[in-house]
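Taken from a larger complex, these chains appear in their original positions, while the remainder are omitted.
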Amino acid sequence: MDAQNLDHINQLLDKDVELREKIKDQVTEFDKKTRTLTGLLNRIHSTPSSQVPELIATVTPVLESCKESTAALAALTPPNQFWRWKDMWSVSLRNAVFAAALVEFLRSGGLLSLPRAAETLGIKDEWRDRFALSAEDYLHALISMVNELSRLAVNSVTMGDFEQPLKISTFVKDLFAGFAMLNLKNDTLRRRYDSLKYDIKKIEEVVYDVSLRKLAPSQSNKM
Amino acid sequence: MSVVLNSRESILTTFNHFREELDDFHDTRERLIKSSRDVTNLSKKVIFLIHRTLTETLGQSDEKETSLRAVSRAKGKLKEIQNLFAGMSEEIAGDRFWRYQKNVSPGLQEYIEALSFAYYLQCQTMISYEEVQKSLSDADGNPYFPLPLDDYLLGLSDLTGELMRYAISSISRRGGRSEANEVCKFVRGCRADFEALTPYFRELRKKQQVTSQSLEKIEDVAYAITVRSSEYDLPPELLDDIVERTVLE
């Protein structure tokens, strides 16, 4: 090989190695924040509904701080290379979106849309070729949220809150019907979607237990 | 046979003998593999026959009676399998058994699983090594072949899976509900007994995980029964009666 050819190749290879290291460091930072988020949100399972707003208040600044991570990653990624590196941070990103969506449900009972999720994490549209929230990552986050909500339905009853399961049931059924209309080709996503059925079944059983014992107003006219 | 072979002819003659010997070995092996497959298939049918008999009379007759009917039906089929082993016994007589053990082993283990299932339903205990060996002996008590310890234990280990199925179905059988607790105790004992033997049998170690899973499933069944009946302050029989009346009404 002539020296020029060798040099050219070696430069290409070296640049990648260095960039990978830098991204890895940022992802480690991002990951710490999302672990704090999931740690805080894990407390909903033992927080009475009256104190949920306070819990959310502790979550919000951490969520806000994720914007720094997304900005740093967007700054590191070379133009056009979004798809090359995204696998490195997609676990963290999904966890952040999961937290944002769960907070939204707890606050308003509604679903955080994809553009709103991106906005919450400070992801700018003009970064499109360097950092974006893909549909796939967004959907993974929603499924994680449903997994958590089925646990919450169970624990709400333990804490004596018999309304929450009904709210969760309505919300999750609606979300599930939405998923059913998507054309999911992706294998992991499909498999996780299939697992949603177990969560729904569990939630329905909680609602059943509550209804049977007349612990909450009858559902027959609500559903 | 000459002591040192100096010509091509003498070498070829000798190797001709080797060929016959090797061909003979492979043919016997092939026959035994086929017989072992037959034993496996028949044993699986016995297990299904037992489950079927237990389900058939769902809630219609006494639990003990049902078990014994299942056992007596199974015995006929088990006899068929024992005859298959009798048929194989000549080919694996004397020192030949250990040569072919691993070819016979899959069928043998499945047979032990079926036999011990029937035995449990009859006696509520684990069939002993000697009883299994006896079932594999001729009328005069001469074994068809020595029962390998590992096949005995591995066959028994599979039994716990069938008992798990039995426990789960028994939840919907009247009176049979107490059965779940019995099975739970029994399988817990099996797991403990096997645990001490796992260092010596690699495969048993793997199966022990399946046994643990089965045990957890049985425990879940026993739990569900308890939770359900704890809510009402009534004796279990009375609860059963109320449910039965509602359903049959």
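When the chains are written out, they are named A and B in that same order, and each has its own residue count from 1.
Quick note on the criterion: contacts are C-beta pairs under 8 Å (C-beta built on N, C-alpha and C of every residue); 3 or more make two chains touch, one makes a residue touch a chain.
None of the values given here were measured: they were computed from a predicted structure.
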Full complex stoichiometry, chain labels as displayed, reads A x6, B x2
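Everything that follows uses one rule, which is that only the chains that are shown with their structure count from here on.
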CA centroids of subunit A and subunit B: separation to the nearest Å works out as 48
